[in-house]
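Apart from one protein chain that is not included, each protein chain of the complex appears where it belongs.
Chains: A and B, in written order; residue numbering restarts at 1 for each.
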Amino acid sequence: MNTTRRQTLGLIGAGALAAATSSLLSRQARAATKITVLNWQGYGTDEAWALKAFTEKTGIEVVHDYFSSEPEMLTKLRTNPGVYDVVLINSARSQQAASEGLISPIDFSKVPNATGLSPELKNHANLQLDGKTNGVSWVWGITSLAITEGSPKPDSYAALGDPAHKGRVALFDDAVTGVAIGALLSGQDMNNPKDLAVVTEKLKAFKPNIKLLWSSEDEWNKAFAAKEFDLSIFWSGAAVRSKRNSKLPVEFVVPKEGGIGWLDSLSVPATSTNPDAGLAFINYMIDPDFYFQWATKVGAPASANAAAMEKLPADDLNRVIHKPEYLKTMTIQSALPDDRREAFNNLWQEVKAFYAA
Amino acid sequence: MQPEAVSASTTRGPEGSRARPGIPGWLATLVLLLPTYGWLFIAVLLPLCTMFVFSFMNATPMGKAPIVFTLRQYQVFSTQPYLLGIAWTSLLMGFWTTFACAVLGFFAALALARATIGRTRETLLILILLPFWTNGLVRIFSWTMVLREGGFLDDVLHWVWPGAGSIGFLYTRSAIVVGLVHGYLPYMILTCYIALVTIDDAIIEAAASLGARWWTILFRILIPMAAPGLISGAVLTFVPVLGSFMEPRILGGRVGVTMGTVIEDQFTQAFNWPLGAALSFTMLAVVLAIFATFSGVLRRGSGAVA
Partner (left out) sequence: MIGLARFYLAAILVFLYLPIVVMMAMGFNESSLYELPFHFSTKWYVALAGNDQLISAGINSIVIAVITAVVSTILGTMASVALARRTFKGKTLLQLMLLPPIAIPWLITGTAMLVFFFWTGIGRGMHALLIGHVALAIPYVVLVVGTGFQTIRADLEEAAMSLGSTPIHAFFSVTLPLLAPSILGAALFAFAVSLDQFVISYFLATPGFTTLPVQIYSAIRKGFTPEINAISTILLIGSMAAILVFAIFARPGGVSDKR
């Protein structure tokens, strides 16, 4: 039929047009790939200079959304399918998110920098579910004691109840940390203490010393700067920042019971529309060059990438505080089943009510 | 007596008595009420109903865990008795804040209504309302700078009397009340002012000329006439104060534990929505009960509809 030639020409023409448009579109799409990262505010992934470098290198644009608590992070993941491409998840929550189908297993072939990760951290039990690793270890730190420089160094968490510090102690307002302190002081496993009554007792004994409870680094900084307390529970990375950037006279001390460790990981939400771009971003986040800048310019927790840590000068505050031997006495917070978490929360609420009475 | 006549006439509506063509009475009422209550219903009441259902669940209903219904969240006052202490503290805090606002606010409104006129009065009213428009967090944080040991309060003291100790009282219950009163006083001043500004001078002059002393005028005339303002001010103060969590947290330190902070913890830290919801609705029930008793007392007392 004579329409065949017209049809064929038309098809070729349409095909050419389609090919041209699609390559044009995909080039535009590549240039306009946008990923949304869900994280704490001011926690490394939103450093302006880093984002600029990343976008220049890969053409991927990065936008952020923030949460101010872990339950909130989970809520946002659940109620916003398709919105996020990278999410920061504390390793203690990783299994929960994975079992709910919120995050997908990591394709390490797309994360070349992962070869430098410390093996204990890369495959840590917390990040595994059903034999698959669902997050890339990113940064870790220790929650432990902080004392005003010049004061005698405490050697045990029991110092929190020492009459020498009456009314000069600040605790971190967090149930899991509180229970951990009580557990460590009573020789129990902080992730699964069997005797909660003794934990409560230990914590309640601190009452005359406690002046306030802080729930953010900024709150700690402002109160410490105003000299409201001398001894406190604090985060190692935050101690680096407070000392280096805000010039506060604080010293970080890990007592004999060991530090309360945490490990943060970066994961890709299962509903992400740009998982490869997300993985590229994660790869950049564990890049030793990025870490070097972040740690020296701004202040960062310890990197899970041993190669990155080694890039730091030997006397760097970050390296000094995150001594490798602490990894031996440190217990990393792990996943808590719901009923245990609820028990911890209620315990902490009771302790706080006791402090307030 | 004048007050009764006024209150009696405010309950009568100008409808029904004359046969007027056009919009039937019930339709007019509906048109007036529907948009507002429709909005409230969809935006607030239905969501709150969802929360109410949550309060009967075992755990926050997200994720794959099956939903289990239970009454145990509402039994929490007996399973965790320390909550009773917290509830009582919160009620006291609400009471003291409302009382302080009522006293301070009433006299401020009175002063405005009777001792100032025209431009001055309007300027003062605006000045009183403006602190409202600053961000609550920054405002409360600024109080910490005033109230802490070595803060501005101490500075003023030492300027007048060097060598004195510290009168800083940050991280105490009083500090929380100060912050709360500061935040809610403008409500009370405004509502009392609205009530007081319509008082006719003639009444007061008549009472004075009949030999009434100032306290008689105050307690038998002014306060009763300001009652609507005091009541709505009390509602706008007491009720939110019970659930407040910013002032207790920031100004209270260790003692800053109230129903508000406990509820907030359930939503932001503990992720136990059913418990948080149950506590809130319990609080709401207590509030309604208080108002039911209170308005009953009022109704019997003054003959006016509360």
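Please note the rule applied: contacts are C-beta pairs under 8 Å (C-beta built on N, C-alpha and C of every residue); 3 or more make two chains touch, one makes a residue touch a chain.
Keep in mind it's a predicted model, so treat the numbers as computed, not measured.
Novice: Using the touch definition from the header, name the shown chains in contact with the chain that isn't displayed.
Specialist: For the complete complex, the undisplayed chain touches A, B.
Novice: Decide which residue listed in B:L71, B:A115 or B:L210 touches the omitted chain of the complex.
Specialist: Touching the chain that is not displayed is residue B:A115.
Novice: Per the definition of touch given earlier, which of B:N58, B:T216 or B:S232 contacts the omitted chain?
Specialist: Touches the omitted chain: B:S232.
Novice: So that we can see where the missing chain sits, which residues of chain A does it touch?
Specialist: Spelled out for chain A, the touching residues are 36, 40-43, 63-66, 68, 75, 79, 83, 216-219, 221-222, 225-226, 246.
Novice: In the full complex, which residues of chain B touch the absent chain?
Specialist: Per the touch rule, chain B residues meeting the hidden chain are 6-7, 9-15, 18, 20, 25-26, 28-29, 31-33, 35-37, 39-40, 42-48, 50-51, 104, 107-108, 110-112, 114-119, 121-122, 124, 126-140, 142-143, 145-146, 152, 182, 185-187, 189-191, 194-195, 197-198, 201, 225, 228-229, 232, 235-236, 239-240, 242-245, 260, 263-264, 267-268, 273, 276-277, 280-281, 283-284, 287-288, 291.
Rule of thumb we're sticking to: only the chains that are shown with their structure count from here on.
Novice: Counting only Cα atoms for the centres, state how far chain A is from chain B in Å.
Specialist: Centre separation, chain A to chain B: 40 Å.
Novice: Mind listing the chain A positions that touch chain B in their complex?
Specialist: My answer: residues 68-72, 74-75, 78, 96, 99-101, 173-175, 210-213, 226-228, 338, 341-342, 345-346, 349-350, 352-357.
Novice: Across the complex, what residues on chain B touch chain A?
Specialist: 59, 62-65, 80, 82-83, 85-86, 89, 148, 150, 171, 252-257, 262, 265, 267-272
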